[in-house]
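Omission of a single protein chain aside, the complex is shown with its protein chains in their original locations.
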Amino acid sequence: MSGIVRSEPFTLNIGPQHPSTHGVFRVKVTVDGEKIVDAEMVMGYLHRAMEKLAEERTYTQNIPFTDRADYLSSMSNNLGYVLAVEKLAGIQVPPRGNAIRVIMAELQRIANHCMAAGTFINDTGAWQTPVMWTFREREKIIDLFEMTSGARLTCNYMRIGGVAFDLPREFEPRARQLLEGLPGFFDEFEGLLVQNEIFLARTRGVGVVPPETAINASLSGPMLRASGVAWDIRKADPYCGYENYDFQIPLGYQGDSFDRFLVRIEEMRQSARIIGQALDGLPGGPHSTQVPLALRPPAGDAYARVEGPKGELGYYIVSDEGPSPYRFHIRAPSFINLSVLKEMVVGGTVADAVVSLGSIDIVIGEVDR
Amino acid sequence: MAPPVLVTDHWYDFRDLGNLSSRLLESLADVLPQGAVYVLAAVIGFVASFVIFVLPSQLFVGVYGERKLIARVQSRYGPNRVGPFGLLQPIADTIKLMQKEALTPKSADRALMYAAPALFVAPCVLLFAVIPFGPNMVFADTSVSLLFYVAISALPVISAFIAGWSHNNKYSVFGSVRMVAMAISYEVPLVLGLLGIVLFTGTLSLQGITIWQKELDIWLVVLQPIALAIFFIGVSAELNRTPTDIAEAESEIVAGYLTEYSGMKWGLFYGMDIGYALAASAFAATVFLGGWTLFGLERWVPPWIIFIGKTHLFYALFIWTRGTLPRLRIDQLMGFAWKFMLPLALVNLVMVATERMFWVEQAADDSVVYVFALVNIVAAGALVYAWSRILGYRPEDYPTKARLVETAGGYVPIESAKGGAQ
Amino acid sequence: MTREWTGAELAAAAERLVPGSVDRATATACFLKRDRLVETMAALRTDSETDFAHLTNLCGVDWWDRFEIVYHVQSLVANHVATIKVEVTDRGNPVVPSVSSVWWGAWMQECEAYDLFGITFDGHPNLHRIFLWEGYPGWPLRKDFLSMPGGLQPGLREFSGIERREPPPVKIVE
Partner (left out) sequence: MEGVGAAVAFWTLAGVTLFAAAGIMFSRNLLHAVLLLILTFIGIAGFFVLLSAEFLAMAQVIIYVGAIAVLVLFAVLLTPRAGRDNGESKMLLPAVLLAVCLGAVVLFVITDTSWNTVPSAPAVEHEPKVAASDLGEALLSTWILPFELASVLLTAALVGAILLVRSPEEEAEDMPS
């Protein structure tokens, strides 16, 4: 009896030109009615062969490349690369440099999560209202970046051995003013959305990733923590003096899109705490050590990683004592977090697919490198 | 039903422009041939209702007001560049849309693609024929004007389907399917909700309902809160306004059935969407907020000004939901229509029937209506809460905060959070 | 702090779990034999002492005469990291067994290695070029990819006009 109504599958392209793929990224979706039967990712629209170009430039010239990998969190990218080179060349960073690096990395995390949370709710359909709210806070942080590094988005602020310039005089008062406003904003933002029935209906149980699959698929960052796996490199492998700041790691319950949203909001609160503590104990002294322009690290390889806003951001650099890295590889969290997209999407509807994709929070610059 | 004479019936009395037009038509009746007066009355009706009220409020309330209000919700300014305070922004938009090229894809069905916008505009003009702006400022006062509104509001669904189907583009087919499915499932509870009103007032004519509310000095929103809720959700589903705008959901299917439209063809759809929203708020203002009456004030304040104020007030409700709520998925919407709104509408109908029977049988005096109002409001709250609990709405189960952990060491199973484990 | 496994420790553990699987060990990494790779990786993953449950990074390196696949694996519970490498000398058709049977998420990083280096992973569920299109001539990240006329090699010329010397025979720092 049931064989009477047959509907043959129907392929649909979400992307590359699509309002909610956060950049040029395409998912070829085979749809049966509203239910998705199969999904295939097509990437590479923004592939700029960054790893090939890096072999042509000196270690210091590569820093602006890392800005453009994940153009929404350039500070964390710089930090990852600079730590890898310092590990390879064995360079020590003065305490003030480390403290400034922590402040900048955490400010960048708040800015990124503002963007991620805002656009995620945008994908569920709220007419840009949450994005405008989070962008208002993000603007304040970007003003701080512009004040210190001169650029809003691709700051190019970290140097091998420390940071490019010291903090300007008016950085601290402006940062304190921002920190006073943030907790109020987070509570208001979370309060508005967490009990919103429509938002709950659209995100609860959508794009679920169980903990075993998360570990097995080498996910990292909010994706991993939302599935209940307590793994944060700032706690597990502290760099730049994270061990002497007191903060906690948020964990989700069942690894669905709603938990990722909760984890990101909580992470922003913890970052605000870290910045407060870092600003209080900002040590004096030089902000970076002198490094020869033609740095020639000894032959060998080094892999250093940072807890970027999107996950574990690693840099694997191989040196053959030449002025330029022999091999320069970026471990991009957005790229690897996408490996579970098919499992999250198949079985749901097109609307769920868009919400799941938004909850992974990908940036195409980092996915395609 | 003879139109009530609220004020003096001199033609120069601007409080009721109906006298003016009827006096004008009578004086012309003997001069022009018999059919011409009929046509002239239609032209006056069209100019008065559509050109003077709908078009300006479409532009200045629908485009300008909405963008300003939503901007305020999003803590930004909204259009303030074009003209003083940005007031010329809608005019600028219209001119921009008119001079933009209206593309037609090669594989599209050209005839249908050109017909769809026209079919989308026509019903919107028709809708305003039955809305009473004043005591005798109603163009076509038929005894079934409420039914007329419900009937004509089914036509734009068909033209939207034609628009989506004629593009031969995958996204627009999705959009048109969703639009049609939504319209069918939300028309049933909508009509049942309005049935409650008709049962109470006893007439199907909008003018009759307004006069009923005037005589009993009670607004039907107080008497029938469930009906207003169902009407609002049903109409926002039919017009696909925000909580239910899945027919042209940007984040999922680009622009739904409007994907291939550009230039003034898209402009017509956008303008008339606002027109339908205005028609819906005008209808709601008449039926729920007492139309042109304001507890006796309509003797001094011209009734059509009161009516326009109420319409824009109700339209602000649409703007408010558009600025704040995310969008529901199609299967949730279908479930909501059939499993939540329909039973609620039926129970409301039963309540209204018993009240009406009690009122007529016992021949109680009219003040019993206030008792009914109280009963209905309490019943509405209780019904909605009870029915949602039955359908499995347990807000306390969902955790609203992430768990905080001190160390980073592998998988932390959930032992405490209730309900979080499922 | 995350403990880093030295090459020797790792070789000992691998040898203990799967005898005869270790090719050689350097200070920081341990080279495994290609044919016993998947078996050893599975053993290293399930063994309670090593417990490398999370494959963090997988990338290729082109050393002119041989290709090298580098695996960075770590344990989230025991909080330690290890570097495992595999070599393949056949430049014409480099083949490495795929570890996607051990860590399911490795399929994407292996697709990237295939796309940029041309290293095919046998046993891979869906090996395809992930960034470039199928018909793209050549493998971009190979050292000889951009061999410009006049014998110039990729890599920065020395500062102030010093002639670029032949690619140095790489000394493995013991």
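Just so it is clear, A, B and C label the chains in written order, and each chain counts residues from 1 on its own.
By our rule, a contact is a pair of C-beta atoms (placed from the backbone, for glycine too) under 8 Å apart; a residue touches a chain by one contact, two chains touch by 3 or more.
Everything numeric in this text was worked out from a predicted model, so none of it was measured.
S.K.: Where the complex has a chain not shown, which of B:A183, B:I209, B:L294 or B:A373 is the residue touching it?
M.R.: B:A183
S.K.: With the full complex in mind, choose from B:V157, B:I319, B:V352 or B:A408 the residue touching the hidden chain.
M.R.: B:V157
S.K.: Could you tell me which of B:A92, B:V144 or B:I414 touches the chain that is not displayed?
M.R.: Answering carefully, the residue with contact to the hidden chain is B:V144.
S.K.: I need the residue numbers on chain B that touch the omitted chain, in ascending order.
M.R.: Residues touching the hidden chain, for chain B, are 33-35, 38-39, 109, 111-112, 115, 142-144, 147-148, 150-152, 154-155, 157-158, 161-162, 165-166, 168, 173, 176-177, 180, 183-184, 187, 191, 204.
By our rule, only the chains that are shown with their structure count from here on.
S.K.: At what distance in angstrom does the C-alpha mean of chain C lie from that of chain B?
M.R.: For chain B versus chain C, the centre distance works out to 63 Å.
S.K.: Using mean CA coordinates as chain centres, what's the chain A-chain B distance in Å?
M.R.: So the centroids are 43 Å from each other.
S.K.: Quick one: report the Å distance separating chain A from chain C, using the average Cα coordinate of each chain.
M.R.: 25
S.K.: Could you list which residues of chain A touch at least two other chains?
M.R.: Those would be 215, 229, 231, 236.
S.K.: Of all the residues in chain B, which ones touch at least 2 other chains?
M.R.: As it turns out, chain B has residues touching two or more other chains at 408-411.
S.K.: For a test of understanding, state which residues of chain C touch chain B in their complex under the given definition.
M.R.: It comes out as residues 76-77, 79.
S.K.: So in the complex, the part of chain B that touches chain A is made up of which residues?
M.R.: Residues in contact with chain A: 70, 73-76, 170-171, 174, 242-243, 245-246, 249-254, 322-332, 393, 395, 398-414, 417, 420-422.
S.K.: So in the complex, which bits of chain B are touching chain C?
M.R.: Residues of chain B touching chain C: 408-411.
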